[in-house]
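All remarks here apply to the structure that follows.
Complex shown without one protein chain; remaining protein chains in place.
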């Protein structure tokens, strides 16, 4: 029996390679950070927070929200569905309690935010433009079940509108988190870039559903929810590739990453950094292990700077796009 | 060691329940059929074809097509990517060789077709309106890599255009196979219904990608391909539910179905029948096993007619949609 | 050093089933025995679905990835002299270590152990070995019926053997104990269950509703619990 809680703090070696990446005017010590909503103070028991490339908070809203009915999660093949529903203690508690906690650590703090309207998004970003916050991650991508899964980031237009308002509201670096529930990720990515985003996060969860064949009921209290985990990796990796080709700002890949090899695949496809979500639920020290694994990978392959991997996918003439099945 | 090839022909029991389902004016003996492109004459070695609810052919095109470069498939977590590229012997060979083969069996033959333009789609449907063909399945959903994954079925407009042309071209029942690479499956489904589709198949594969972290190359010869298998089930099940709520024609669910329980989940979510794809590659007799399993399920639960399961999802007041994570 | 305090749990990675990253989530299990001197950790569980089936399929010598101890366990107030522990089913797995901890603090334990039939009663011996007085009650002879358990409780309270209540494993017993706790102003604790993904307070999937200053608040079973104030839990 192995208790990870007991043995991981010792596992921090100094990398020989330059793992740092630049996301706009921010430089991260390494390209690995938690995905919003899959990280919390509790992980302090498991590994040294100073090892992270950055912190990304659970999405916060201006006011208190209690979240969705239970069951809030369901297991699927190599993945999970969630309909947590962004429970949030609200802005005031965030500023008074959460912010001071993270200021004790070195990695930059990225604050994920959500709001029901573009104006309220901007207002929240303005109120969060305070010392100790390194960037805003606008979660305009969250499957909004009230609108049958629609969200700002489903269309280029609504993306552009909300990002412009956000851009005008804050001096902080502005990351925009996209939804995979769109038909054209490249168009949405371009709209966010045009409106002033400093980086894109690709992507949030894919809207899904599960049914219990015994009870004839949905497995989630709110019927539908977001799919994440290894199952979605091929889809989100493809979107990362499409988005990175479409824009010149950095793209941060997020979907099904659980190992250093997964992270390398995202970097090759064009991501400048990665976020790790669901993997942390199964292996709480997935993030530091990925960082170690990336250092090992670069050493073994003689790669001096991890940024050299970004977009280094090798295409030959034979692999020109053609019609698929 | 077990050789399925050797022992499955014996496994055909007569169901006690009424497994038949109506898809428009067609009545199928049971709701289970192969998905296009995942079935061929070779399976004759494995089980009795007369057990199927229907046959669905690999998508055929008017002219010969050789398909995509290799590698054409890649393994992913609980799924597979393919970029086979619709190799086709063309219409003439289909009519002279394939059609007579299937006429030896009882189940109705559904012919899947594809064409580059709406006009050519209609033309092909017209030429296939011959005895021995029970319905046309228009594969307007196939991720067309030439257009970076775009296909007719990505938008309601182009769906309506092509389905109208098809409807005018043939008297045969017209099934329309949708793509999951759309932002709004309900709108596309409604467009297909408005244009005269008799049934919808939800859905084709989800555009994805995989990268080899050793060679830095895409794992598929054509870079991107379609994701299928258990990994996609929550996504396609959700789309089946959304489509079935949006239209009054039958919806045929297709995505990650490998067991009778999977099929039940689709029926509960609103599918009238199901197609089995990737599962047949791993377990060639998945389809007859699902049919047996459905009969057993209905017996055990005292369900006299399988159609009673269609859309029988139980929702209570607590599971009203709310905002997701 | 303790390996785990009574009421704490471990999160078990039971990816045992061939051919699936399945079950995908870890499974929470109370530490049934956590002996720091031998490093021995025991779980007592009921085979339920895929996760527990995979656990049951483990062979001696095979490895199991466990995360923990997690959560907040039972708290024993040094002023208590006599406590009443009420459990049913595998809830007893959670309560057994509490009986030992109480004994170590010279707190006397009365354990009302409920089961469908005598042969399904679990851990009675372990409670007995701690010196606890064991009162088994069964569905089969009607002794587990609410009114019977109420009589037992009335007697214990009358005999001043109930400075605090501890309950686990039955919603019905929880409601019953809440009522007694309220009526007689006797404090209590309950160990609750809820589906868990992370087990570390990150995902907020394991919430349950609690009374908090007249309002209803959602608390995470893995983080604020799994042991909660008996009065605050909404049964």
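Letters are used for the chains, namely A, B and C, taken in the order the chains are written, and counting of residues starts over at 1 for each.
Everything that follows uses one rule, which is that a contact is a pair of C-beta atoms (placed from the backbone, for glycine too) under 8 Å apart; a residue touches a chain by one contact, two chains touch by 3 or more.
Note that the structure is predicted; figures quoted are calculated from it, not measured.
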item: Which residue of B:77, B:155, B:224 or B:313 touches the chain not shown here; value: B:77
item: Residue among B:53, B:156, B:234 or B:284 that touches the chain left out of view; value: B:284
item: Residue, one of B:31, B:67 or B:253, that touches the chain absent here; value: B:67
item: Missing-partner contacts on subunit B, residue numbers; value: 1-5, 37-43, 45-46, 58, 66-67, 70-73, 75-80, 82, 84, 87, 229-230, 280-282, 284
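What we mean here is this: only the chains that are shown with their structure count from here on.
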item: Chains most often in contact, by C-beta pairs; value: A-B
item: Inter-chain centre distance, subunit A versus subunit B - centres from mean C-alpha coordinates, in Å; value: 33
item: Whole-Å gap between the CA centroids of subunit B and subunit C; value: 48
item: Gap in Å, rounded to a whole number, between the CA centres of subunit C and subunit A; value: 36
item: In subunit A, residues with contacts to at least two other chains; value: 37, 76-79, 82, 84, 229-230
item: Multi-partner residues of subunit C (at least 2 other chains); value: 20-21
